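Now for chain A:
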Amino acid sequence: MAVAFGIDVIIDNFGKSRKTMKKLCRICMLCMVFFQPFFATAQEDTLRFLPHWLPQAQFAGFYMACEKGIYENYDLIVDILKSGPKYPPAEMLASGEAEIISNFLTDGIIAFDEGIPLVCIGQISQRSAIMFISKKERRISHIGDFEGKTIGIWRSGFRELPLALLRQEGIDAKIVPITGTVNLFLMDGVDIMCVMWYNEYHQVLNSGIDAGDLDAFFLADHHLDYPEDGLYCLKEYYDQNPLQCRKFLQASLEGWAYAFDHKDEALEVVIEIMRASNVPANIAHQKWMLDRMEDLFMSDSLESNRGRLKPEDFHNVNALLHESGAIREKVPLEEFYYGPE
Partner candidate 1 sequence: MKITEQQEGKTCIIALNGRLDTNTYTALEKKLGEAFENDAVHILLDLSDLMYVSSSGLRVLLMYLKRSMAEERKFILCGLRENIREIFDISGFTSIFEIYSTRGEALKKM
Partner candidate 2 sequence: MQPGKKLAFKLVLSVSFVTATIFLVMLAYNYRISRKLLDENIRENVSHITRYAVNRIEGVLISAMTIPENLAVLVGDFNYTEAEIRQFLKKVVQHNDEITGSCLAFEPYAFDPDEKYFAPYYYKAGDSVRYENLGTGEYNYFFWDWYQIPARLNTPVWSEPYFDEGGANVVMTTYSVPFYKDGDLAGIATVDVSLEWLKAYISRIKILETGYAFVISRNGRIISHPADSLIMNESIFSLAEENNDPEIRKAGKAMIRGESDYIPFPSLILDEKAYLYYRPLPATGWSLAVVLSEEALLADLHRLNRDLLIIGIAGIFLLVLSVVVISNRITHPLRKLASATVRIGRGNFDVELPVNRSDDEIGQLNASICRMQQELKTYVENLRTATAAREKIESELKIARDIQQGIIPKIFPPFPDRKDLDVYAVLEPARDVGGDLYDFFFIDDRHLCFAIGDVSGKGIPASLMMAITRTLLRARVTRLERPETIVALMNRELCRDNDKAMFVTMFLGIIDLDSGTISYCNAGHNYPCLVRKGKALEKLDQTHGTPLGSFEKMSYGSGSVRFCAGDLLVLYTDGVTEAMDINDALYGEERLVRFLKSKSFEGPEEVTLSLVEDVREFSGLAEQSDDITILAIQHQ
């Protein structure tokens, strides 16, 4: 049968069958003879993607692109890795445990400065979601009132921008490093809390504090409206697979568009993934997050800006990080950014 099949194919389409045969042989060799222990991690065509935080609607677009076969449509085999605080994205990228990661623009630039040879291949979020909140009873009605107050800010990551705001406004406040929850704020352990609009802010609301009982200060309202989530890979990977990188960005953007158009379906998928990862999940919170993601991603109405890191945004963030001492040297855009122009 095999012979007959082979003859038929050779007769019908000589050139194509030769290529198929060659590929088949190579896979067989890989599987059966060499590097058997590396089979799972080093499968040549699989693209491992690591979101930069625990699974949630913040990454709904990637899940949907995977779920709805959008990556496959782009001839990509994508494996979305288990994510969370235990899996620091830049390190995972550097160690070769992931091909592509998502990350904050500030964190990406800092990682680049720290010597990790990564490049940005696309910018998903176009707006800042960072905000300060305080309980109304604390009578903090504008930024000036922050003076002398205790402010909870994340211990690592994302903290550069809120700190930059305090610096910009000349505020001298006591910064309390926070690991991940808003509990200290809820129990009045700090006066002010730095939160993500799409995440912790809603957690506060859903701990029984009404929006009307909170004062909120968006960084975006104080000249610090900078993009956040972007896609990164190692320079080396990009050099070898530029097409893959562009395809991944395109497919992911398509996945996001699908998620925004089919929110109920997307939420179902997100919740399922969260439950599988033992991450507490509820529809209300994920829906809020997905809605805010849409606000953040679609804030730039220009279709051509989708997935693009705008040079002026980059330069501002770059300057800001340099000023704060988070990076030693300003990072050159052309070495850092390989996404759509």
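How these were chosen: all candidates are chains of the complex that A comes from, given by their letters.
A few points about this structure:
As a convention for this text, a residue touches a chain if its C-beta (ideal position, glycine included) is under 8 Å from a C-beta of that chain, and two chains touch if they have at least 3 such contacts; residues count from 1.
This one's a predicted model, so the numbers in the text were calculated from it and none came from an experiment.
When the candidates 1 or 2 are screened for touch with chain A in this complex, the one that qualifies is 2. Contact residues of chain A toward candidate 2 in the complex are 155, 176-179, 181, 183-184, 186-190, 205-208, 275, 278, 280-285, 288.
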